[in-house]
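Contents: one structure, followed by commentary.
Note that one protein chain of the assembly has been removed; the remaining protein chains are unaltered in position.
Showing chain A:
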Amino acid sequence: MAEDNREPLAGASALREALRALLPPTKEELVPELGAKVEPGVARLLREAAELFCGGRRSECLQASEAVLDYSWEKLNTGPWQDVHKDWRRVYAFGCLLKATCLCDEPGNAPAVAEALRVCDMGLLMGAAIHGDVLLKVAAVLQAHLRSGKRPGAAQEQPSTKKARNTGVSVPDVASERPVPRLRCPSLQQFRKQFLAPGRPVILEGVVDQWPCMTKWSLEYLQEIAGCRTVPVEVGSRYTDEDWSQTLMTVNEFISKYLRDESSDVGYLAQHQLFDQVIGRKYIRLYSPQESEALYPHETHLLHNTSQVDVENPDLERFPRFAEAPFLSCVLSPGEVLFIPVRYWHYVRALDLSFSVSFWWS
């Protein structure tokens, strides 16, 4: 990929200034108290990295930060994720901050800046907030710098000429199933009283009509604004497939690998609780938590919130009760938002090339 060095010097110092302005000036402020969980050895190394950074010793700081990152990464992979102590996630975030900023000391070097952005994303995905979410701010600065320098080079074709991968998708007969209720622009009280509090699913229509994304979003736009950002991607049709895996890649990589190429894998960006359908349609089935036994969840701790049943082709000999389990279903179209109450079982199948935006909250 050829580098576009249109304004190397002006851009370079502007980036360095912008980044320095985001960081605390002294090493004591840069790496404050780390917490009791953090062992003296790594705490010492992280402080040393901060000192090297403030002293302008970039390559030594990179080395020290790298070791801090690798060590804290091991802590992040020890024990269940929810039990990982926030102190370690902060250490990881500090390591990412120092490494990303050091990589940008050569701002004319676009691959280094892209790598710095990747490092920020890793800190955002796995670390904990530090210095008032400084990683978000650094990422924004880096992204702006990359966008001004060159366009992402991944996709050249127009989506209309490239056949979207659509291998004989069958549309279920939704009319014969119990529908998820629909509401047009309800008031917040109505939503809270009738659906949020009692935990009932509902499709909200008309709430995102004013949303810019409905007219703007296309694959090109996605790539332009977020192409170089790193996201978690689940590969494989089902959690229970032997070759299911989760991996990290940039949005550019995701689009070129799974949406444009003839990859036989299926990939999707992990989705959450408030389903905002933007492009394409999705068939969704919802089962109440009360029906959990009829859904035969896996017994292992790891998969205890995944059903063993193939929803649209159930083995009723092995899972007889599944046939009687009541459910609600819908085809969610662009502009519609589905509220999925907590612990509700949900089955999703895309009917077209599909994109949604989702929000978790508690």
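Here is the rule we go by: a residue touches a chain if its C-beta (ideal position, glycine included) is under 8 Å from a C-beta of that chain, and two chains touch if they have at least 3 such contacts; residues count from 1.
Assume contacts and distances are computed from a predicted model.
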| item | value |
| --- | --- |
| Listed names "RPC7L polymerase", "2-methoxy-6-polyprenyl-1,4-benzoquinol methylase, mitochondrial", "RCC1 domain-containing protein 1" or "Hemoglobin subunit beta", with the criterion being the UniProt name of the chain not displayed | "RCC1 domain-containing protein 1" |
| Hidden-chain contact residue, picked from the options A:Glu74, A:Asp133, A:Glu224 or A:Glu293 | A:Glu74 |
| Absent-chain contact - pick from A:Ala50, A:Ala64 or A:Val134 | A:Ala64 |
| Positions on chain A where the hidden chain makes contact | 39-42, 44-45, 63-64, 67, 70-71, 74, 77-80, 243, 245, 300-302 |
